[in-house]
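Structure first, then comments.
All protein chains of the complex are present and in place, except for one that has been dropped.
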Amino acid sequence: MPDEKKQFETVIGLEVHLQLKTKSKIFCGCKNTFGGEPNTQTCPVCLGLPGSLPVLNRKVLEYAIKTGLALNCKINSFIKFDRKNYYYPDLPKAYQISQYDSPVCYDGFVLVPQEKGEEKKIRLTRAHLEEDAGKLMHDHNANCSLVDYNRTGTPLLEIVTQPDIRSAQEAYDYLQILKLTLQYLDVSDCDMEKGSLRCDANISLRVMGEEKLGVKTELKNMNSFKAVKSALLFEERRQEGILQSGGKITQETRLWDENKQMTFTMRSKEEAHDYRYFPDPDLVPFVIEEKAIKGIAENLPELPFDKCNRIKKEYDLSDYDAWVLVGSLETADFFEACAKLHRNYKSVCNWISGPLLQEANARKTGISGLKIEPKRFVEIVKKSEDGSLSNLGAKDVLKQALCSDKSIEQIISEKGLAQVSDDATLEKIADEVIKANLSVVEQIKSGDEKPLGFLVGQAMKKTQGKANPKKIGEIIKRRL
Amino acid sequence: MISEKDVKYVASLSRIHLNEEEAKPLAKDLEKILNYVAKLQKLDVKQIAPTSHVLPLNNVFREDIVRPSLTQEETLNMTVDKMNGSFKVPKVIE
Partner (left out) sequence: MKLFSLTAHEILDLLKAKKVKAEDVVSSVKERIDSVETRVHAYARVFETREIASEGNENLFPIPIAVKDNICIKDNETTCASKILKGFKPPYDATVIAKLKGAGAVFTGNANMDEFAFGSSCETSCFGPTRNPWDLERVPGGSSGGSAAAVAADETIWAIGSDTGGSIRQPAALCGVVGLKPTYGLVSRYGLIAFASSLDQIGPITKDVRDSALLLNIIGGYDENDSTSVDTPAKDYTKSLISDIKGIKIGIPKEYFIEGIDPEVGLSVKAAIEQLRSLGAIVKEVSLPHTEYAVATYYITATAEASSNLARFDGVQYGLRSIPKEQRKNPIVDMYEETRNQGFGLEAKRRIMLGTYALSSGYYDAYYLRALKVRTLIKQDLDKVFGDFDAIVTPTSPTTAFKIGERMDDPVSMYLSDIYTIPANLSGIPAISIPCGFSKNNLPIGLQIMAKAFNEEMIFKIAYTYEQNTGWHKKRAGI
C-alpha cells in the first residue's frame, strides 16, 4: 500500500521539576530565595566543599509527602537518598543527591478536567526529592561559562507521569491542573519564568492501534506552559513527517528554541549516561510512619476538584462558573466570603469572574492584590441589582473602590454616580427631552418606535448617565 | 578480564585523562585487584541484606531555619578564575 498515509497516535510523558518553597535549602541553612547576587546564598554544604555534609530539611520531606498525597500517590514507608554521579560545572559535588529506587511518592494520578464536566486520568509513576543544581551562563564574548551556585541545593520534587498524555493540548491541561493543585497546597511558587516549575517532555509517535511505544525524543528548554505545548506540536509534526516518509526517529534530547519556534538537537554529543547511582552514605534512611502520613493527610487543604464540585453544588453554579472561581485559591475564597454576605450567588460570581478579575488581570495581580474586601464588593453588587447604580456606574464605583478605602456610599456621592430613579425627577427630564425633539416625537407617534432609543439616549446625556435607563424609557413612552 | 579499552572507558567515566603509558600498567593493576576481589563471588549472598549504613540510624533532620551563608568574596576566594561574581570555567557547549 504505497503512498497511503498512516494514522499516528501521539504518546507524551512529562517530567516536572518543582522547587519547594521552604525557607532554607534542602540540605543546608542557606536562604532558599530567587534572584540574589551570584554566589551569595552559598555555604560549604551547598558548594559541596570537601568535608561538608548534608542534613535533610524536615519541611522538605513534609512538603513532598503533602504533594504526593494531593496527587493521589502512595507514600513509601522507607525512603533513602542516592547519589547520581555525573560531571557538570553547575553540579559542585559532581553528584546530585537524588532518589533512585525509593522515591517519597509513587503510583499516583492527576485528573485533568475536560469539556462537559468530564475528566481524564493521567497516572504518575513517582515523585522524588532531589537537590537543584546551580546556574550556568554562557559568555560568548569571553568564550567562557560562568557558574552561580545560589540555586544549588534548592529542594526539588520531580513529578513523573506515565506516557498517558495523547496530545499537546492534554499536556497543557495537565500542567494547568497540576500547577493549580500545587498552588492550593502552597508548596511552590510554580513560576516557570523564574524556574520554580520546569518541565521536560518525552514524545513519541506510534501507528494507531499499536501497543509498542515508538522511539522518543526528550524535549528541554521550554520556559512556559505555552512553550511546552508549542514544542510538543512542533515535535509531533516533525516526527510524523519523518515517519510518513519512511524515516526513523533518533532517540535524542532536543532543545526548544523559543525565538525560532523549533526544536534542535543538542550540540554537545551526549555520552552514554552511566550515573552509577548508589545509596548516599552521608544521609541515613527515613522511615515514614503511617501516623505521620495521616497527620499530613488530615491537614490537606480542599483541592481544586473537590472545591469545584462543592461550589457547584452549594451555590448552584455551572461547571464553567465554578472552574473560573476555583481557578485560583484566592478567587474561590473571595467568592465564598462574598457569598456569605449576599445570597445572589450567580450575580456575585458574574461580578467576580467579569469586572473584578478583569481589573486584577489588568493590574497583573490576583484578587488579594486589589484593594477591595468582600463587604464593599458585595455592596456594589447589591446596588447594581436594586437599580441604585447603573451597570456602568457600578463598574465605575468598583474602579474607585480599588484605589481607596472610602465607603461605597462616599464614593457614589463624591462622584455623583447614584442612579436617578425617582419618578418626579425623571418625569421632569422626560418632558424636557420631548419638548426639545418634537419632530422625533411625531415620528414615534406615527408608529415608528425606533427613535425611542434616541430619546432615552438624550435623557441619559442630560443626567450624565445617572438616569435609570429602563425607567426613563418607560416614562417617555407613557408621556407621548 | 579487564581490557585496556575497559580501562579507558572507566577512566573517561572518572574524568581522568590517561595516555598510553599510563593505561597499560593501570589495566594490569586493576586486573590484579579484580582477581583478588573475585573471591567474593564464592559466597552465596542471595538471602543477605546489604549494609549501606552500619548503625541503625534513621530520620535525622534539621529544622527549616535560615543560617548565614558565606559572602561572595569568601566563596570566590577559593577559585583560580572568576568573573562578575561567578566562577569562570572553559566554555560549556549545550
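So that you can tell them apart, the chains are marked A and B in the order they are listed, and the count of residues begins at 1 in each.
The criterion applied here is as follows: contacts are C-beta pairs under 8 Å (C-beta built on N, C-alpha and C of every residue); 3 or more make two chains touch, one makes a residue touch a chain.
Source: prediction; values computed, not measured.
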| item | value |
| --- | --- |
| Candidate in contact with the missing chain, chosen from A:E37, A:E119, A:E210 or A:D282 | A:D282 |
| Residue of A:L47, A:V397, A:V433 or A:V456 touching the missing chain in the full complex | A:L47 |
| Missing-chain contacts mapped onto subunit A | 44, 47-56, 83, 85, 87, 89, 92-95, 145, 147, 268, 274, 276, 278, 281-284 |
| Positions on subunit B where the hidden chain makes contact | 2, 6-7, 10-18, 22, 26, 29-30, 32-34, 36-37, 39-41, 43, 45, 48-55, 57, 60, 62, 70, 74-75, 77-81, 87, 89-93 |
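Throughout what follows, only the chains that are shown with their structure count from here on.
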| item | value |
| --- | --- |
| Interchain centroid distance [CA atoms averaged], subunit A/subunit B, Å | 40 |
| Parts of subunit A lying in touch with subunit B, wherever the complex brings them together | 22-24, 28-31, 37-44, 47, 55-61, 80, 87-89, 136-139, 142-149, 255, 266-268, 271, 274, 276, 279, 281, 283-287 |
| Subunit A contact footprint on subunit B (complex, rising order) | 12-13, 15, 52-53, 57-72, 75-76, 83-94 |
